[in-house]
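Note that this is a trimmed complex: some chains were dropped, and none of the rest were shifted.
Letters A and B mark the chains as written, and numbering starts fresh at 1 in each.
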Amino acid sequence: MSSVFGKLLTLTSFGESHGPAVGAVLDGCPPGVAVDAALVQRDLDRRRPGQSAVTSSRREPDSVEIVSGVFEGVTTGAPVAMIVRSLDADPAAYANLKELFRPGHADHAYLAKYGVRDYRGSGRSSGRETVARVAAGAVARALLARAGISVRAGTVQVGSLTADGRDWDVAERNAVRCPDEEAAERMEKAILEAREGGDSLGGVVEILAAGVPAGLGDPVFDKLDATLAHGLLSIGAVKGFEVGDGFASARLHGSEMNDRMSPAGFESNHAGGILGGISTGQPIVLRIAVKPPSSIAKPQTTVDRSGEARDFAVTGRHDPCLCPRVVPVAEAMTCLVLADHWLRQRAVEATRPDPGLTWPPGGRSA
Amino acid sequence: MSSVFGKLLTLTSFGESHGPAVGAVLDGCPPGVAVDAALVQRDLDRRRPGQSAVTSSRREPDSVEIVSGVFEGVTTGAPVAMIVRSLDADPAAYANLKELFRPGHADHAYLAKYGVRDYRGSGRSSGRETVARVAAGAVARALLARAGISVRAGTVQVGSLTADGRDWDVAERNAVRCPDEEAAERMEKAILEAREGGDSLGGVVEILAAGVPAGLGDPVFDKLDATLAHGLLSIGAVKGFEVGDGFASARLHGSEMNDRMSPAGFESNHAGGILGGISTGQPIVLRIAVKPPSSIAKPQTTVDRSGEARDFAVTGRHDPCLCPRVVPVAEAMTCLVLADHWLRQRAVEATRPDPGLTWPPGGRSA
């Protein structure tokens, strides 16, 4: 099922939405990184349901237990295994979905693939699986901090409402996780309106990685942006990915797109911090399109396993807009990918001649 | 350098822009697939420079030699190794770039990463590396044909000009590879205008995979769209990726985005043929944003290795818009990813219970 991700820093994820537990095993984390349950819990708390009016009301404390890989406060080099027990699982609530294909969900595709289906709350396809990512991402984030790299994300669009500001501290102070206070209010209102109408809303999450030195990422298949796209599109509901100017670059001339270099440094960042798949030393700027949640209260028509038409309305506890909870997951995947590349770059440096770079002033190589 | 791609169907790519040869080794192709040099050459001819007024004038016949893996007209299960000699390499033309960082290129990032740089025409970062992808993609395409899957692509946007039509046969009959004849003419004109002005243009390429059965792709990290994004963003100059409604889905409500199912089948395809990372049986629709080529004749300012300001204008043979030549490369990467997943699905089926699906009429599982 490809529940394993990463080359040197390798995350194995397990658990179903309404099974007894979900968890993560992060192998390849080098020794000596300060990690404890509280550090992991901080990110898990940002992901868990029930945080606000705009998230699912499922009540999960999502308390993490670290069962291996950390000793006397630091990583040992052994796999960091983390388990989160599910306490508010309610598989019975899904019994009526057993024979039904929910619109916008993978129910039919999943059955076509496996021939069996754990119908309890999407089973393995559930967003609950992202607990594993966020837990592992917290460890990757601690590793990146050692390299001076930090990762932030926020909701920059909900429906047709967009954020102008990019104050990342603001993002953590509103329910939508929008880096623009004024836009956040309008977005929250729009989400609540959608929910009241039995509907849901899509949006866009922007991710910013700061402090990334020039030189991360591989030139051919494992370009930094290609692997970031892999990681971010592996999050359910993500339907698009952009780096830098992204789709807007299609409308530009080369003379507009090229980031000029002057003795003082780069003069713009249309590239979003990545050229030829390698980090340039500028901030990395990514955006992902998040589709509106498929689970809506509005009545819909669909079919069952035998192809008969069925009326259907979702009654469970669901998010009216995924962006606020995708934010920590997107950060986690970005941290995992960057940390993997940072470790891979150590091998490149084993015999690397000194780049001898004096430009840009204050810049550094990976 | 991560020049290896794919899990069961594994492409190893080698060669630099102005070295003696580029090539591909495709391991994991199952036996019995009819392949010969002519089949590979057909796709290479669609990629090679000098095809039209809107592509680079470098003269490369790009003749492929298959040196292993094919015997008596079919694949043997052994790695298919293919070599293309470079005949019009002109490394001397790049001597003046040795100490310069070209705007929009990875020159600086590459040096920061490796400490050494093959400055001859971008070396390994060159688009010439995609010869390997197209050659391997042709073999993957032959494999997919056995599964009833076909892959087409075309240029659907150049600058701000967009194509309305989607006639894929038309796409191969114009220089821009646009599936809309009328738009193709306007696009070609715009590209030539940009070139005359010493500039270049970006665009969007759309990829369509038809005949993909329901069930390809893995639910968690190797979602079908995530791995497709990985493959497509590993093509140089690609800055964005969408599946189905992509970024437009951010503006939708769930009730608009959800593809309703009726006894007759899906009623729409906002998902682009993939739900939860698994193919639904509908056509797969992808779009990639291609930035305008960085190499332009217009004078630009930049810096050299020591950080001094330098004036600079490109004099080599370059494409004014990459889309027409990205089309076969995008098809190749899509074929490689789909074929890999199709092979992976064979293992899932080893013990799979019969899905027992009767819906949709005429549908099939992977």
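Simple rule for what comes next: a residue touches a chain if its C-beta (ideal position, glycine included) is under 8 Å from a C-beta of that chain, and two chains touch if they have at least 3 such contacts.
None of the values given here were measured: they were computed from a predicted structure.
Undergrad: With 2 chains shown in place, count up the copies in the whole assembly for me.
TA: 4
Criterion: only the chains that are shown with their structure count from here on.
Undergrad: With centres defined as the mean C-alpha position, give me the chain A-chain B separation in Å.
TA: Here the centre of chain B sits 25 Å away from the centre of chain A.
Undergrad: Using the touch definition up top, name the residues of chain B that touch chain A in the complex.
TA: 1-5, 11, 13, 101, 103-106, 108-116, 122, 124-125, 129, 157-160, 194, 199-204, 213-223, 225-227, 229-231, 233-234, 236, 239-263, 271-272, 274-281, 289-296, 298, 300-303, 305-309, 345, 348, 352-361, 363, 365-366
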